[in-house]
Each structure stands twice: as C-alpha cells, then as structure tokens.
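Note that this complex is displayed minus one protein chain, with the remaining chains in position.
All chains are identified by letter, namely A and B, in their written order; residue positions are counted from 1 within each chain.
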Amino acid sequence: MEQIVLDHVVKEYWVTKKKKGLRGALINLIHNEKVKVEAVKGISYTITKGEIVGYIGPNGAGKSTTIKMMSGIMTPTSGQIYINGMSPHDNRKKVVKDLGVVFGQRTQLYWDLRLGESFELLKRIYKVGDEQYESALKELTDVLDLAGFIDIPVRQLSLGQRMRGELAAAMIHSPDILFLDEPTIGLDIDVKHAIRNFILEINKRKDVTVILTSHDLDDVMKLCNRLIVINKGQVVEDGPLEDIVTRMANYRMINLELADPVTEIHSPMVEIVKAEGRKIWCKFDHHLYTAAEVIADIGKEVSIVDLSVKEPNIEDAVANIYHC
Amino acid sequence: MKMKMQVSLTYRFEVFAVVITRFILILANVFLWKCVYADQNSMNGLNLEQMITYSVLSACLSSMFQCGVQDTMNKDIRKGDIALLMMKPYSLLGAYFAEDLGNIIVKTCNVSLPILIMSVIIFHVSAPVTITVIPLLFLSIFLGLMILWFMSALIGMLTFVTMELGNMGVLKDTIVAILSGSMIPLWFFPERIENILMMTPFPYTYQTPLGLYIGRISIQEGFGQIMIQIFWVCLLAAATGYTWKKVQKSVMVQGG
Partner (left out) sequence: MWESIKHYFSVFAFSAKLALQSELEYSSYLVCWLFMIPIQIFSGIYVLKVIMERIGTLNGWTFGQVAFLYGLGVFSHGFQDMFFIQTRHIEYYVIQGEFDRMLLRPMGVFFQFCIGTVNLCGIFDLVPGAIIFWYGCKEVGFRWTAENAFLIIVVIIGATLIQAAIYTITGSIAFWTKKSSVFVGVNLELFDKTTQWPMVIYPKWFIRFFSFLIPMGFVSFYPVCGLLGISSGIDMPIPIDLAIWTPLVGIIWFIGGKTFFNRGLRKKYESAGS
C-alpha cells in the first residue's frame, strides 16, 4: 500500500547576501542582494507501508529539507507530497496525527517540563485514550529504559537520555509513520543498540514505516532494507540496500591467516591493505573477480590456514556515490 | 568601536523603529503639555515652549545616554566569560567604555538627530537660550553621561552578588528615569522632595544640561551644578575603580 508519495518535489528559497566590512554594511542599508538556493530539485519516490528506508546524502544534500516538507513544517515550492493520501501542507493536523518525528539536532520536547509531564501534555494534545496511553507508556519506558529519568526536567537530561525521551515522545500516540533525522548523533554504543532494537521491534510488530536519516552507516546497514541516496537536491540512488552497496562498493576485504608469514602477494587480483606476521588483510575488486577466483589465485602462492571474506562495505559504496 | 558601528548599521529596520518609538513619546508628551498649558502661561517658571523643548531634548538625551555596560557585564558574568575577558591584554573596563561610546555615537546620529530634526520642524523647539551656554551644555552632557556610565558599571558588577535575582540594570534605569528629571522636571515636585533629590546624583544627569539649555538654570547656577557633577563623577569613578579591583581579584582567585 502506497503510504508516502513524493512527486517532483522542489524547494527553493532566497538568502540575503551580506557584504563585508563597514562600507558593505552601509550599502546593505540601502540595497539587499538576494541569492536563490535550490535545496531540493525535483525528488520523486514512493514508500510502502512497513518499509524501513535509509535516506542518506552528504551534508546540505536536502535530506532534512525533504523531511521537513513531509512533516508539514515547510511547504514545497512545487510538486506534491502525499502521506496516507493527504497533503501535509493542506491537511497538516490530520497528517501529523499519524506521524512521529525525531530531529536529532533539535528537541521536540518541552524544555522546562519534566519528561513525564511532556508525555502527559502530548497525550492530551494527541487525544490518546487513557488505556492506550498507559500501555504505550509502559512499553516505551521498558524498551527505552526511561524509568531512571522520567521525572527529570528535559533541560537537565544527558544527550543519550534526551534522545531516548524524544523517541518515546514520538511514539506516545502510536503513529504509523516515523521520521528519524539523525536520531543517534553523539550517542554511545549501548544507547545506539537500544534504539536500533526499538526500531526493529516496532517495525516488526506494528508495521510502522520508518524513514531514517543518519550519518552513521552502521545504523543504516543494520536497520534499512531500502536505500535512497540524495545528493545536491536530487535522488541519485533508490533501491534495495544490498543491491546498491554491492554495485557501488568496489572492493571486498579478505582476511587471511597463512601458514608462514609473507610480506607480499603477487596475485594481480588483490591489493594488500595490512600485513602482520601470519595475518594478511587484502582487498579485491569484486566487480572483476569472484571471491572464489581470488582465493584460488592466492592459494597458488601461499598456504592458507584460515580465511574470511567480508561483504561489500557500505561506507565504501556511499563514498563512491557521493563522488559521482 | 568600529566593529560596533558596523553591527549597529546593519539593523536599519531597528533604527527606524526606535526613532518612531521615541517620536511617539515626544508627540504624546507635547500634546500633554499643550493641554496642560491651555489655560496657563507659565508653571513653575516655565512656559509652554520651554516645556516642549525640555521634553524633546530629554528624549534625545535618553537615546544618547544608553549605557550598555550594565547588560554586557551582566551577560559576561552569567555566562562565565568574564574570567577569560579579564585576561586580555587591554583594560576590560576601558573596552566596555569604548564599546558604549561607539554605540552612543551611532545612536546620536541615527536616533537623536532625526527626532531632533523632526521635532524642530513640527513643534516649536527653541534654540539654546544664549550662545554662551553652549560650551557649558556640552560639558554638562558629557559629565551627565559619565555619571550614568559609572553607575551602570557599578550595577553591572553587582551581578556578581545578585546573579540569582535578575538584572538590576532595569531597576536602576527606571529609578534614573524618574528621579533625573527626564520625565518631568524636578521643579514640579514638592519642595521637600526636590531638596532630597538634589542630594543624589540623579538630577545632575538630565536636568542640569536641559535646565541650562532652556535658561531655567542661569549660567552662574550652571557652574555650580557642573561642579557638583564633577564631584559625583569623581566619587563614582573612584567607587567603580575600587570595586573593579576587588572584582578582578576575586575572579582571579576563583577562576570565574
């Protein structure tokens, strides 16, 4: 079922160019020069219910802008957006009722209130029934481990606590779509794991659609089944994650443990990355050779005791995509 | 100082609005006085024209007499930057003063001058009562400014003590506005109150230059008041210097 549809969405806005120096300031008094910025240049894609989509791109590519347009915060300059069949611009209140949004860079919580009080306020704003609220709250408190700080004012929370609070706040009203914009930024590994598990859980149990923006490609790797890459305001890749990575990453790594220490391997198929005693790390272009061919070729020169072949690396793939 | 001028110039919209605000104040005051003087020619030794002149110039002065140091210091202390700033290789107090001076020059050109010109065109603002008064005028304005500036600096330093209680600067500004004769000349107040107030530094900030201008204060009286101004400037400067030294010491010890 088509849940999120973007059709040739464009976003442009005007920025004032400020001149430098005292003279420039005087000129600015009379005349302001405006420059057009094209943040999003015609993006189209369709997302079906239950997908977890990784939405990535270099800084300034237009990711946050798209998410803001989808959540009704910004209006597209042209093009259409449909969420559950409705336009977030025309039907903001209806669309937003089923939406949960987390912006890593800014808080959606109420700064002066205790976390629990924020939840209570949201309960009333979203008109969540008492029973539904109790069970959602209990579940979120358990999964995200909120009990320790639910009575602390938001402004006093640590980053990890706050992010968990944000996620909970986004889920209190049991939305069926979740937009996560840099949700794990600056968090330690435990919290990241907790959040990842949480996302997988709700996607599995409640079929919640998730769009995830993250610079942490580990997050993306572990959670997403589909990848949309955007660069300079346009979609450059859109498809199943594994396909893209396999296609765009050039190299795969092979870790070898040899019978005798060796400093170089003559096979033209591989390039040594690191050598330490009997262990060698090398990489091969998997578009040119299969793993089997490479192992066979190496095996001619040296005796292999143990080996492991790594999947194509997402960082590699993405770096290549960005540079296209 | 140049940087401050640059930043100030950028806010053209703000400037325009400030001018309008001030002008509204003057307008309302002038109408009030016109109404008050409808049946009288003179009150407390002032006629309508003098009163209007007084009001207009009072508004001009209040734009000029803005001492940002109390807010800047308040901010620097609360944010904890004060320790770092004190370590810079120039006198911090001097830097605050230079910054304020730059602001004042800009405000004078941007705000005081326009409202003065508008008022001269629209109302009957008289020229200074004699030419000889003019140098005294400048002197007393400068001294009035210094009095206010030192008071601001002291209030700014008060933030060390009252951080929790809020910005005392606003309180001080209110008191100054009332007691300095900027709203209405102190000659209107009952004599007892007027006498008490004349023992504080406040009237010597606005009322002295304004009184000289409209001639309510004669040149001899003017000299006397200027002497008192100088006295207050020295006293406040000493107090400021002394307190500043203590502040510096305590910051160095505690690390801000």
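Please note the rule applied: a contact is a pair of C-beta atoms (placed from the backbone, for glycine too) under 8 Å apart; a residue touches a chain by one contact, two chains touch by 3 or more.
Computed from a predicted structure; not experimentally measured.
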#### Entry: Selected residue (touches chain absent from view) among A:Glu38, A:Glu120 or A:Asp145
A:Glu120
#### Entry: Hidden-chain contact residue, picked from the options A:Leu99, A:Leu115 or A:Val235
A:Leu99
### Query
In the whole complex, what residues of chain B lie against the chain that is missing from view?
11, 13-14, 16-18, 20-21, 24-25, 27-28, 31-32, 34-36, 38-40, 43-44, 164-168, 170-171, 174-175, 178, 183-184, 188-190
### Task
For chain A, enumerate the residues touching the unshown chain of the complex.
13, 59-60, 64-65, 68, 71-75, 89, 92-94, 96-97, 99, 101, 103, 105-108, 110, 112-113, 117, 120-122, 124-127
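As a working rule, only the chains that are shown with their structure count from here on.
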### Message
Measuring centre to centre with CA averages, how many angstrom lie between chain A and chain B?
### Response
56
